[in-house]
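Complex shown without one protein chain; remaining protein chains in place.
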Amino acid sequence: MTAQTDVAAQMAIELRGIDKRFGPVHANKYIDLKVEQGTIHGIVGENGAGKSTLMSIIYGFYEADEGDILIDGQVTKISDSKIAIASGIGMVHQHFMLIQNMTALENVVLGAERGIMLNDSMKHAREVLERLSKEYSLEVPLDTPVEQLSVGLQQRIEILKALYRGAKILILDEPTGVLTPQETEHLFKVLASLKEQGTTVIMITHKLQEIMAATDNVSVMRRGEMVAHVKTSETSREQLAELMVGRKVLLRVEKGEAAPKDALLEVSNLSWTAPDGVLKLDDVNLNVRAGEIVGIAGVSGNGQSELLDVLSGIKQVQKGEVKVNGHVIDKSHPLTPSEVRAIKVGHIPEDRHRMGLVNSFAADEAFILGYHRLPQYNGKVFSLRNEITKDCAEKMEKWDVRPQDPNLKTANFSGGNQQKLVIAREMEQDPDVLLVGQPTRGVDIGAIESIHNRIIDMRDAGKAVLLVSVELEEIMSLADRILVMFDGKVVGEVPASVANEQILGLMMANIVPDEVKALQKEAQA
Amino acid sequence: MSQPRVPGWIYVVVIPLVNILLASLAAGLLFWYLDINPLQAVATMAYGAFGDSYGLGYTLYYTTSFIFTGLAVAVAFHCGLFNIGGEGQAYIGALGVGIVCLTLGGKIPLLLLLPISIIAAGAFGALWALIPAWLQAYRGSHIVITTIMFNFIASALMGYLLIEVFKPPGSMSVESAIFPESSWIPKVHDVAALVGLDLQRSPLNLSIVWALLSAVGVYYFVWQTRWGYEIRATGQNSGAAEYAGIHLGKTVVLAMLVSGMLAGFFALNVVQGEAHQIKLSLVNGMGFTGIAVALMGRNHPFGIVLASLLFGFLYQGGGELQFEFGVDPRIIVVLQGLVILFSGALEKMMKHPIERLYLKYFYRPTTTDAAEA
Partner (left out) sequence: MEAFNSLILILDATLRVATPLIFAALAGMFSERTGIVNIALEGKILASAFAGAAAAYVTNSPWMGLLAGVMVSVVFAWMHAFATVTHNGDHVVSGMAINILAAGLTAALGNFWFRQGGNTPNLVDPFNDIDARFTPITFPFADQIADVPIIGGIYSELLSGHFLLVYIALLAVPVCWFVMFRTRFGLRMRAVGENPSAVDTAGISVTGMRYLSLTICGVLAGLAGVYLSVAVTAQFLPNMSAGKGYMALAALIFGKWHPRGALLACLMFGVLQAIADRSQGASLGGFSIPVQAIEALPYILTVILLAGFIGKSIPPKAIGKPYVKERE
């Protein structure tokens, strides 16, 4: 940072008024950004804040609708990745762009060959890589298929790929999401040495302590907008958390005091490992009592989806135990999703398109998904279509699903009405335990209020509600107790009365503030 | 998220029609090249296929076959599976029919034998679909490849059985003995004669009734039962099916069993109804025609019956073209290929242009759309 004192710093990259829409979604709203040469620049923001879209625009994967990109002060039109690469931009995507059954060497050479024959390219690449990996401590086995390497090593290959192509600006999208703490530490050393050599690094993340540890400057994005640019040395995690989440107007939800009774859902020592070996749930303990809403906050991808899947029977319990309404589910007593429904567990899935609905089905068919084998909908052989339609029509009226047409294709309802259909389906079966994932994702404001009220009604009717949401305001306005998940673990618990954006924001970044620690100690004592 | 809406009829009626039109246009060009006036050709075909009870009989006879193979493809399609093994399943279905007719024929009355042969045709066809289905459901082997392989295995197996088991001693040609006459499915012209209706002889037999019943049955099975519901859910959105507690493996096997059964029924028409013996390559590509029929009929039984009628017309009319213009009757295979090409492979080609055209000239934004955007 010494160069800054004498002249205005050189900008490696500058964005002016970058604007991008996907249909009705306004992903980037007139973004301005300046990244100084030879610095590490962090970009933080919640999920869906538009960070990845912005980086994809810089890398030429999408084209901006409006605005200019300046590289080294020159306006550059980046219409595809080839131009980005030629302009000295390298990108390490969140999901690595590697060919799994090829070696590191082949992956690096791909697209940057020196001629028709590979031999020469390979020899050259090997020499360069050996030099680069020594210089930046990026050692990787060059001749092992990538699929046999750890994610940490795969990421090194991605960085080497960019450097081999002569990247002067390196963009990393959520680079630490899949790394162990040791690997993360190493990565930051690598980035620091890259910076020393004059490379500019842009790092996208939602982890605040990493921003503090690794960056020089930081920009904050919120809901498609760039809301702040600050020097890392002049800010704090608390300030960043606040900027990131924003002081949002709380949606008012009328609700009285919770009157919790016995625990209906008890989860003890639950762990779950994905087929690719990643530990998604790490010794989770929680309980939900009748008559309360327990919220699970966290940046998405920290195990919330897996938790819902395991609790609803879609994924099998591998370790630990789930107790629902007195029934024990564990490795030796697995239950299928229909069996879980039979013990009165409802499940509003996080993603209605992937799970909750079948787009080509008529509304009444979607309305019985998961309950399609219930006796009230079936005769001996044939489904009781008239009953189903009638039932659906009644519920549509009760839940104000519009248009009130049970024969309309599910795809033709608006997001809010689709969601109401799913919620009506699950709540009308009168479950004792209700699992709710992202209840208002992609739902218009009008519908949000009524959905929230229904969830409160369930609580007041003595049901146990587990609510997963990445919307902090939703969690804060609905939940009675809030658990925060990070990296498959429950970081801590906060009563709703104490919770605010700042506390939750910190916990979402795996930092437990002192006041919460004190509360937890108190609770233990 | 919702885009300005294009009404359903654009997808159900306009786009399929445009695709068929393109196929006809391409076919017309071919006819024109072959020195045949396309319109005259259509007239000739229409006369040949519908002009008298003889032609109509043939047309409906082919229609019957296509209804079975088309329904077979469609049921698998609803489960997201591409069953191109209809050819083999129909062939093995013939084995079932043959065994029943050769062992029980002449010993028990037709009314008793018919249910048994129907079950045998369906069961044998289903059995031939079972292994590919199981391998797809539980071992992840791609059903397209395994069903292709099973077509060839079926034809080798049938070749062996015809030579070693079914060929009557002393006979030179590779085919089974003729079934006892009492096991034949009655011809429509014979039945018509009973009520005093005089129809020309044709291969059309009462299997057509079973074909139509099957179409109705498939409709009810797919849209009016919980099993059909599960099949469609699995085919449309396997994530949602899993969420709903539907067992994906069992559903895949069920859909393929039904599909194989329908393909097996093909043998009722061609073997028990017309040939009255098992022959080599008796399916002769009609299993593949089922794909075109299903694509054109948009996998709906009603559409499939219509498409079968169209292909029946093409098959019978195509034969007529030969007499009239000296063209090879296999020209209809070209039409079939064009239909699959335009209605299937290039299905998306016209979608965007037509959508855009509609939105540009016919679309009026309504208040609800505006509110959503």
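Order of writing sets the labels: A and B. Residues in every chain begin at 1.
Keep this in mind: a residue touches a chain if its C-beta (ideal position, glycine included) is under 8 Å from a C-beta of that chain, and two chains touch if they have at least 3 such contacts.
Keep in mind the model is a prediction, meaning the values are calculated, not measured.
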Listed residues B:192, B:212, B:306 or B:349, member touching the removed chain: B:349
Touch criterion as defined above, residue of A:35, A:69 or A:85 at the omitted chain: A:85
From A:99, A:259, A:328 or A:498, residue that would touch the chain that is not displayed: A:99
Touching residues on chain A - with respect to the absent chain: 22, 52-53, 56, 59, 61-62, 80-82, 85, 91, 93, 97-102, 106, 109-113, 115-119, 121
In chain B, positions touching the absent partner: 30, 34, 82, 84, 131-132, 135, 139-142, 144-146, 148-150, 152-153, 156-157, 159-160, 163-164, 285, 288, 291-292, 295, 326-328, 330-338, 340-341, 344-349
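Basically, only the chains that are shown with their structure count from here on.
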Distance from chain B to chain A - Cα centre to Cα centre, in angstrom: 46
Touch list for chain A against partner chain B, complex: 23-25, 312-314, 336-341, 347, 349, 354-361, 365, 368-370, 372-373, 377-378, 381-383, 385, 409, 412, 414-415, 442, 444
For the chain B and chain A complex, residues of the former touching the latter: 1-3, 5, 8, 220, 224-226, 229-230, 232-233, 236-237, 239-240, 242-245, 247, 368, 371-373
